[in-house]
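Moving on to chain A:
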Amino acid sequence: MIQIKNLTKNYNDYAAVKDISLDIKKGELCVMIGPSGCGKSTTLKVLNRLETPTEGSVFINGEDISNIDPVILRRGIGYVIQNVGLFPHMTASENIATVPQLLKWDKNKIGERVEYLLNLVGLEPFEYSKKYPAELSGGEAQRVGVARALAADPEVLLMDEPFGALDPITRSELQRSLVKIQSELKKTILFVTHDIDEAILLADMVVLMKDGEIVQSGSPTQMLEFPVNKFVRDFVGTDRALKRLSLTKVETFCKPAPYVSLNTDISNAVEMIDNGIYIWVVDENEKPCGWLDAYMDEPTGFVKDYCTIDSFENFTVSKKQSVKEALNKMIKSGVNQLVVVDGDERLLGEISIDDIIQKS
Partner candidate 1 sequence: MILFKRADKKLFLMLFALMLFAILPELLMPLYKATAKIGQDLVYSRAPILSLLVEHIWLTLFSSGLSAIFGIMLGVLVTTKAGEDFKQVVTMFGSIGQTLPPVAVLAIAAGFVGYGTKPTLIALFLYGLFPIIAGTIAGLNAVGRDIILAAEGMGMTESQIFLKVKLPLAAEVIIAGVRTSVVINIGTATIGAAIGAGGLGAPIMAGLINDNFPFIIQGGVAVGLLAVFTDRLISLFEMRIRAYRT
Partner candidate 2 sequence: MIVGLFMAPLLSLKPNRLMPGDPGYLIDIAPLNDILLVLSLLVLFLIFANLLSWNKHLKLFMCLILSAIFYKIITISGDVALVRSEADFLARTAFTTGFWLFVAGYIVVMMQAFATVIEKKYDIKLLIILLTIAPVGLLFFNGGVGEISIFKELMSKQDRFLLEFKNHLLISGSASFSAILIGIPLGIYSFRHQRLSERIFGLLNIVQTIPSIALFGFLIAPFAWLASKSDFLDSVGFSGIGFAPAITALILYGLLPIVRNTYAGISSIDPSVVESAKGMGMTSGQILIKIQLPVSMPLLMNGIRVSFVQCIGNTAVAALVGAGGFGLFIFQGLGQSAVDMVLLCAIPTILLAVFADTIMQFIIKLTSPKGMDYDTD
């Protein structure tokens, strides 16, 4: 989709970008990351011709962008920047409608599009469409900014530290929204940030830059597992093992676990515990609801009379959650293992801290 070939950009004597080559596949979210002044923003701005390369060329859909009129090119590329840059004299709707209007879309079509986009970015159209930028919070403004960039349904989206100016809570909300939007729209996105956690969370491919050169590129996992040098190691941080766990799903470490139903006869259950020290208990829907300890004096009756039922959400984790989250829950609940459930909250198995430590 996007090919950057031997791109070099000099400002007078200073080389901002040195001979970079990069391929971004269609539908991929590529995050460019690096310390400030590494040339990541410059590279991004070359793509919509806000910067002119000193040498090298960029191809979008196989076409050299230097042959496209910058105005036409830019109307086909969404652009989101850190300071949002909403037009202060236009409402949220008018802001979003800007590019479709430039492209002379039909009025009704623009109206529908604006409504769809406001919904997409998580803003209630009725409430927000008539608001002016001054009436929006930082997070809301950037949501409008994202909607505005997506207005003309561009194939390519350029995002220049879009969440950099937001507070941590708002930032993670917008990151999650972006993940959701991307899973729906599958745009080709070039995303610039200096926040490694953001990169790991969002990226299909991470490009780490330093002094105008690419130090390493690849999937987030690759980057965490096999950093090519000390710079990358330092940049991804000393907690990269933990970061990797945030990329690993619980199902990777899930193993089958014995369980009994609430209505099982207690003596049968005791047999099943056998060499273990506990057994999970599920209700009639196979939803985990407690556990049974092995040490009981002469039990009679059913499992439900003996089972320890607690606020059981603290002991379950979904298979889609990250291992990091599972670990977090174990520490919080003070246990060594958690029940793993599937999408219907049915018991799937268990995950234990020992397995995580041994296998990762």
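Note that a residue touches a chain if its C-beta (ideal position, glycine included) is under 8 Å from a C-beta of that chain, and two chains touch if they have at least 3 such contacts; residues count from 1.
These made the cut because all candidates are chains of the complex that A comes from, given by their letters.
Computed from a predicted model, the values in this text were never measured in an experiment.
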In the complex, chain A is touched by which of the candidates 1 or 2? 2
Given the complex with candidate 2, which residues does chain A contribute to the contact? 48, 50, 70-77, 79, 81-91, 98-99, 102, 132-135, 145, 148, 158
